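Structure in structure tokens, see below.
The full complex has more chains than appear here; those shown keep their coordinates.
Chain nomenclature is as follows: A and B, assigned in order of appearance, with residue numbering initiated at 1 for each chain independently.
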Amino acid sequence: MRPSHRQASQVREVRITRHFTRHAEGSVLIEIGDTHVLCTASVENSVPPFLRGKGQGWVTAEYGMLPRSTHTRSSREAAKGKQSGRTQEIQRLIGRALRAVTNLQVLGERQITLDCDVLQADGGTRCAAITGAWLALNDACTQLLSDGKITANPIADHVAAISVGIHQGLAVVDLDYAEDANCDTDMNVVMTGSGGFVEIQGTAEGDPFTRTQMNQLLDLAEIGIGQLIAQQKATLAS
Amino acid sequence: MRPSHRQASQVREVRITRHFTRHAEGSVLIEIGDTHVLCTASVENSVPPFLRGKGQGWVTAEYGMLPRSTHTRSSREAAKGKQSGRTQEIQRLIGRALRAVTNLQVLGERQITLDCDVLQADGGTRCAAITGAWLALNDACTQLLSDGKITANPIADHVAAISVGIHQGLAVVDLDYAEDANCDTDMNVVMTGSGGFVEIQGTAEGDPFTRTQMNQLLDLAEIGIGQLIAQQKATLAS
């Protein structure tokens, strides 16, 4: 029995609000159960130094948690003067996931930065960030296209992410904090709309996991990500 | 004529949402026009080193702007590795304002940290932060009281803040970004519910200002803060 009484393959309720704030070229609040992440896309007409003059763009991400998005207050990274290793891992992951479905030549010499800020955390914040950031990125690209700044949409496919894990011996999808804090294996999976894998990061927190368990987890991830991408599509259609 | 077509003494529409996030002891989203600030109060059962063993508590504040709360993206302070001078000035101001109405002996040996994070900015973020943080602080103290951890409410009075300024020769209240970026004099005023001044910070950005203008500005501030405190009371009553 999962603490939330969900089925093993049941994703939490997802709510997506586009245009949540007004200045950003893309601004999406994604709520997956009690995990709430604000994802904004900012377009700049320049690229990082290593790409200058190469005729291509760049997509990057930054991630942060508000100090009291968590059960107990975490110290503010700006006040500590550095981002934790965890924060850096996550923002590198988000950036790689989005670049995997972006045609950087089509984007041209501009950079889009996805800021993913966790307003409230209940497990799965990096996966919610990827799923929401894709929408913000897509909104920003659509606007570039309608403004005539680019001639084709550089977004080649959807991308979304979900966590899966072994909790009390059972393979489950979309772990909330109560499960995440007590699971044996925790895996984050990033997939495209066409079903390819972009990233798999699995860690045995307790006992090592087997090939069989690995396959169960990937089966669940495919189901969960299918639902998230369906939700992305429904949001865009509405 | 003000860019927003408001009257000189007209404060923008104020919307307050308590319990906006679930983990914090107080969590208030305050929206003053297009300025949206999330204020959370976190209670810790310890005090900073300089207060240990003195039988009193502490109230402090931290302030941040999400990178894309502004018209163009500002760089993330956590990534830059330090808080700007402006950020530090503002969080020190918020802390002083709240301590001015808190009985720290009654609070006992605990610290309450107010995190004020700007989700969307359109001028007056520090004033909105003070006004919203007071509500979050009050909610946290009320909960401490109802939990029997303290025997009286340490909050002695309301506190709220508003900006006033000279814009195109006219004294106006509650400047939005369009006014703030073009005003001659910019003043932030913090007052208590009983009408005392806690803080006055006025700066001539262009021409110096006169005693007469100073008095006009304080008159407007008294009006505006009166409205904000009425709104705080209405929110608590609902």
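By our rule, contacts are C-beta pairs under 8 Å (C-beta built on N, C-alpha and C of every residue); 3 or more make two chains touch, one makes a residue touch a chain.
Because the structure is a prediction, the values reported are computed rather than measured.
Colleague: We see 2 chains here; how many are in the full complex?
Modeller: 6
Methods note: only the chains that are shown with their structure count from here on.
Colleague: Taking each chain's centre as the mean position of its Cα atoms, how many Å separate chain A from chain B?
Modeller: About 33 Å, centre to centre.
Colleague: Show me the residue ranges of chain A that touch chain B in the complex, using the header's touch definition.
Modeller: Its residues touching chain B are 21-24, 27, 34, 36, 38, 40, 42, 44, 62, 64, 66-73, 76-79, 81-83, 87, 113, 115, 117, 119-121.
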